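One protein chain omitted, others in place.
Presenting subunit A:
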Amino acid sequence: MSAPGTDVLPPLRQPLPPLGDAGPVPAGRQDAIVAEGLTRSFGDRRALAGVDLRAPAGSVLGLLGPNGAGKTTTVRVLTTLLRPDGGRATVAGHDVRDAPEAVRARIGLSGQYAAVDERLTARENLQLVARLYGMSRGAARRRTGELLDRFALTDAADRPSGGFSGGMRRRLDLAGALTVRPAVVFLDEPTTGLDPRGRADTWQAVQDLVADGTTVLLTTQYLEEADQLADSIAVIDHGRVIANGTASELKATVGGERVTVHAAVPGTTGAVAGVLASLGPYRPEVDPRTGRVSVATDHGASALRYALAELAAAGLAVRDVSLAPPTLDDVFLALTGKPRPHGAEAGAEASGPPPARGGEPGGDGPAGGARRRSRGGKGAHAWRP
């Protein structure tokens, strides 16, 4: 049942195609996911308007975009849940349209709305999935034990999953997706609705998968998450990939980090913008509603020091000031020239993911923020003079 090239998946890191126009990406020999010109409409609404994707075996591809951009539709097409109207896609070496059974035997899917049977216990859920992948009773039992251990669900194994917190449900769903050690794993918004600890756990699980050589496609609304986990990022908007590249390449399009100054005296925003314009080649943006002025910079903390000194010299009072990595909003603005469409959750973007629905019992654990910043200190620094 194994396809050529899918048995052994070394953690390959192929050089990524250059950022820019999201044209067809050059083919690699060991691509675990290939999509070419996928289209799909629902009535009049065009959900996918020609999606091209490529993920080398053993890599993590982040699909980044706002609500309604076509991320979930793409995942549903690649996991054979939805037939595309046009275009072509192969996953783990098999065409999603011609050989859906072969694709299903090699993939794991963890959906946006964790589909676990609420009346079944965690153990029963995992055993059912394992049996439905074709395992014998004994093998299913052993594998379930391993998965419960790995996802820290052993203590809750025999409780109905309907009573689980959001994080636990997501872990259970994720465990189900990894039952057969699939060649390709699809994670649709794996951290949406999770608290910081739940996010940290999920990120760790993804990193473990990569260490095992699994190819991962994950969708997210958070640039930061794609930055942490993905080797390459495809930005998707209106059913089309509008940019491909690594996180740093994407950030380069918006000019590194952003200095934001909140003027203490309303009416001085113009003067503040004038000072910030002297930081570099980027044009400051003024938000008249909040009185905040922000500008992109390539110089990080030194730009912040310079800005504070210049503002003080100009006698401009400042309420607060921050240095933060660009958000998805900034990337969208840079790529499309217009602010990203504000969906229901768009407001939560700047301040990070919304809190978990259920809330994980037993404390917060390590703050998600601390973990995020561990890789190169790219988190937000804020001062309140």
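Just so we're on the same page, a residue touches a chain if its C-beta (ideal position, glycine included) is under 8 Å from a C-beta of that chain, and two chains touch if they have at least 3 such contacts; residues count from 1.
Following the convention adopted for this analysis, contacts and distances are computed from a predicted model.
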{"item": "Absent chain [UniProt protein name; select from \"Formate dehydrogenase major subunit\", \"Efflux RND transporter periplasmic adaptor subunit\", \"Transport permease protein\" or \"C-type cytochrome\"]", "value": "\"Transport permease protein\""}
{"item": "Touch with the omitted chain, as defined above, among A:Q30, A:T80 or A:T268", "value": "A:T80"}
{"item": "Selected residue (touches chain absent from view) among A:R54, A:R104, A:R199 or A:R292", "value": "A:R104"}
{"item": "Sites on subunit A contacted by the missing partner chain, in the whole complex", "value": "1-2, 7-9, 40, 42, 79-83, 101, 104-107, 109, 111, 113, 115, 117-120, 124, 128-129, 131-136, 139, 143, 160, 176, 180-183, 212-214"}
